[in-house]
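One protein chain omitted, others in place.
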Amino acid sequence: MKPSPFEYVRPETLDEALAVLARDPDESKVLAGGQSLIPMMNFRLARPERLVDINSIPDLAGTTTRDGRLHVGARTRHLTLQNTDLPGPLGHLLRRAAVNVGHLPIRTRGTFGGSIAHCDAASEWCLVATLLDAEMTVRSAARGERTIAAADFFQSIFTTAMESDEILTSISLPSLDDGYVTGISEFARRAGDFAIVAATAAVQVKDGVVTDARVSLGGVSEVPFRSTAAESAMLGQQWSPELVATAAEEAAAEVDPPSDTHGDADYRRDLVRALVPRALATTSPANR
Amino acid sequence: MSGPLSEPETWTGRALPRLEDPAIVRGWGTYVGDVAARDRGCLHARFVRSPHASGRLISITAPAGVTVFTAKDLHDVQPIRAVLHRPDFVAVDTPVLATDRVRFVGEPIAIVIAASESEAEDALDLIEVEIEQLPAVVSTAHAIAPGAPLVHDVEFPGDPNTVVDGRMHTDGFDDAFAGAHRVVSIQVSSARQSAMPLEARAAHAAYDRASGRSTLHATLQMPHVTRTGIADSLGLPEDDLRVVAPDVGGGFGAKMTLAREDVALVWASRRMRRNIAWIETREENFLAAWHSREQVYDVDGAFSADGELLALRGDLVCDVGAYCCYPVTWGVEPLMAMAELPGPYRVREYSVRSRGIITNKCPIAPYRGVSRPMQVLAMERLFDVAADELGIDKVKIRHANLITEFPHRSPSGLVLDAASHQETLAAAVELADLEDFRSRQAAALAQGRYLGIGISCFAERTGYGTPAFAARSRPFTLGTEQAPVITPGFERVILTMDPSGTLTLRIGAAPHGQGLKTTLAQVVCDELGLRPDAIRVIASDTDQTPYGWGSFASRAMVIAGGASMLAAQELAERLRVLAAERLGGLPVDIDLVDGHARVRGSDQPGVAIAVLARDVYHSSHLLPDKGDPALEAVGVYDPSGTFANACHIAEVEVDPLTGRTVITRFLVAEDAGRLINPAIVDGQIHGGIAQGVANALFEELIYDDRGVLVTTSLMDYLPPTVAEMPHIDIVHLETISPASITGAKGVGEGGTIGAPAAIANAISDALKPFQVGVFHIPATPHRVRAAIRSGTDLHVIPLAVPTPEPEKEAQR
Partner (left out) sequence: MSSTVPLRLYVNGDRHDVEVEARRTLADALREDCGLTGTHLGCEHGVCGACTVLVDGQPVRACLMLAVQAEGTMVRTVEGLAPDDETLHPVQQAFWENHGLQCGFCTPGFLVLAAGYLEEHPDAEEEEMRDVLSSNLCRCTGYQNIVKATMCAARTMRGESPEVEATP
């Protein structure tokens, strides 16, 4: 349970990091919080020849609000988001999601961008990014900066649209207005475990009618899953408990989940049916 | 709510903070990894392990510069062999490193030595192992099917791959069974579980060129037996090997079995004349450090109309894996199951078959509770199902069948000493307030919430010495050859008072977290009128302690405690004789109190024990009794065993949509006899229940159909955290039994034994509206949800038995 040997580089600037990464991108890995990468290296499931530690680069951490969007620096720690005083439905969702990320000693090190780049289909941040159509800003030495929409970013298990010479620098999320309500519900075997299934939701209700509905599901496919069936079932409808139940049924019917030792496809479908209403319950106008 | 109400006047009975703890809480403990970390020049070992469940080892190749030893290098090392002397027992050898065959994923094939752990793992990556895969047997059903591949090429007296096949049938069974009002039949089963001590296995072998001796520091429960086993394997006189178990990071049974790796490590250290450490990884620990509990019991209870259990039949199957553990053998689970299935219940007629069946999986070894969690699950589910079928209250049916007269001889020949089965059930039921629960349950159900309550009664055999282990084998007589069987049991201690009047107690038991040094000090000090800080307990070092069997099977407090009390009484008697001479009066008139010997009833200050001690050594020519010029006593105790007993009650809430069970309340009425240290007793109960909760709801070692273990990390194998544990309330009853001279009964395993059944019964109670019950553990959320969804009981889903292929026969 000791990592293979590697070269360790700790650049002081982003440009320097990109230059180092560009030397041999396929054999290099970016080290952010290390809470997923280091265990994989300890098991020797990952054997990078070079680690580019981005923890000394200024400006990669922290959040700013600009142009109606929240920009989250890729190296922002989970704990920072758990403690964010950002008001409104987005702040609520970030805090609620963060407390579900592992345990305290994981949240002190692990990062928002690290989770997004790792692309685990059950990760809270990947779900939030999918739910809110986040935009990922990535950068390479050769091609400069580009922005990738969440729908294009998460491609398959542990695989994103990023090239190996790119570093994720920030993620932007829409600052939801107060007409929205947000929620997350997940099912894990023990406190702090990866969710078997997780659901996040953001719903805008005006005069009792659903004007925007977003539902994303984790643990049901290779990447976080936007349930368009649940969303379209709710859009334009009168908000009611029955509507929530209908959305849950639509979501459960839409997914085609995998089976493993924690549960088969039928069980995961049952969890979708159970969790979508719980995520939406925290979004219900009554709970605002 | 536990513990005595007033502070006792003796050391025994106090919740004394442990003498072990101040160093540990400062981080000054010494575990094996710490011995290795402090030995700057030591080499490190890793093991090449089989990736296949069954195969023929063709070749092992390593590049130049890699230090690796294989079975070929160890050709003069004897295999490990543990046997029982009984006709149904099949013995096999366990090679220290795999020779021509591999039999489970994780089996050690070669030992690699390098300068550091990292470099040993680098070297591991460079070694190529060629294995011709052979068909693997992954389930007991497959193992005993005609034409199944054989895990070992030996003669099986009965079915293939059957290594233990115990049977018992009482004379009146058939009539009683046939005449019963109703026969209730159930099948219960448990997944494989790992003891999973937080410190995985670890060893550090040092070689001393000057003396030619080896010192093995290893994380062990049986240092002396380990020394015997390694010495036998390596052909060494035992004196050439010192075995030390320093601080041990949990054992739970898993560290009483001789590790092949430890033998290989000592061999390599002697071969290279270097110090070498092996610190097992968590992944290796799951793969190769012993499993347990993979059992299926078919049980039929023949009941009278009023709920009396007239006859009990059991067909008990234990998957014991690929090799036979040393010293207690792969008979440990099936034979325990057979002997103790009836538990605390009066079972006059009994018919049982109990089998150990081998498979291409990690070998089983003892783990806290050994079969009894399953026995209790079987009996307690049986009574709940019978109560429902017969329309009898679940408490009443238990009261009607629990033993009331002592000593009680069970149908398997066990003698149950004085206990309080009826009283603990009554006490737990009172604490639970069943009437209140039923009204809360009904109110919750009206809101769509599912609450349940479950009861479990059990007897925990503890402190059993040589007679109990001897009963596992046919009697044999000693001849000129070595006896065929290792029969554990006694404990021996040496208590010495030095010239300053302080005590050293050397014990053969080997504590690993139980606080035994504290509790033995409490027992000894009461006999001698000294304070516990006046005694040093030395354990777990073969150079410093008398031969003993170690700590396992809830035995140390009873047996080592009894031996310590005997030694202390002998020493006290000598001090009284010496004091009587000086103070006048008879020895019986002397009290040993507060470090002094005084004439009872006298207001004279008496004589300090330290003065008596000094004079024994320094003025021995004046000793009035002309006795030994030393203060030393040997205590030996070898009891036949005593049964602790308890009743557990669990309250749960089940989420019907996700299948999650939350334990909302856990109650224990415990009778462990006299409590030497109530805090330690409660700690054992709490910790035992946590492992029972794990067995009931969380932990499961899962093999795929090719025999590959898929749960090799703590992300897949799920010990509960504090968030999953209920608060536990304990009440104590105290039955003092003559079967234990200290009055203490063992309490190490009870929590683990009783909790799974209470939880399974509670979930089944909660699921009653769905008409499904729990018959397999762990009752994981997905299984509970599947039971609710399908409306069928939660049972084990057996692996399909592959169709036999004729050519496999030819491969034998």
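Think of it as A and B in the order they're written, each chain with its own count starting at 1.
To be clear about the criterion, a contact is a pair of C-beta atoms (placed from the backbone, for glycine too) under 8 Å apart; a residue touches a chain by one contact, two chains touch by 3 or more.
Keep in mind the model is a prediction, meaning the values are calculated, not measured.
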### Query
Which listed residue, B:G27, B:P237 or B:G601, touches the chain dropped from view?
B:G27
### Task
Please pick, from A:L21, A:L51, A:I171 or A:A230, the residue that touches the omitted chain in the full complex.
A:L51
### Options B:T70, B:S139, B:T281 or B:T329, residue touching the unrepresented chain
B:T281
### Task
Name every residue on chain B in touch with the hidden partner chain.
15, 17-18, 20-22, 24-31, 33-34, 37-38, 115-116, 118-119, 196-200, 247-252, 279, 281-282, 512-515, 679-680, 682-683, 685-691, 713-715, 719, 721-723, 725, 727-728, 751
### Query
In the full complex, which residues of chain A touch the absent chain?
1-8, 10, 31, 34-35, 38-39, 41-43, 51, 53, 55, 79, 103-106, 108-109, 190-192
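As a convention for this text, only the chains that are shown with their structure count from here on.
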### Message
Quick check: how many Å separate the C-alpha centres of chain A and chain B?
### Response
44
### Query
Once bound in the complex, which stretches of chain B touch chain A?
117-118, 121-122, 125, 281-283, 655, 657-660, 698, 700, 702, 710-711, 713, 715-716, 718, 720-721, 723-724, 780-782, 785-786, 789
#### Entry: Residues on chain A engaged by chain B in the complex (per definition of touch)
1-5, 43-44, 187, 189-194, 261-264, 266-267, 270-271, 273-275
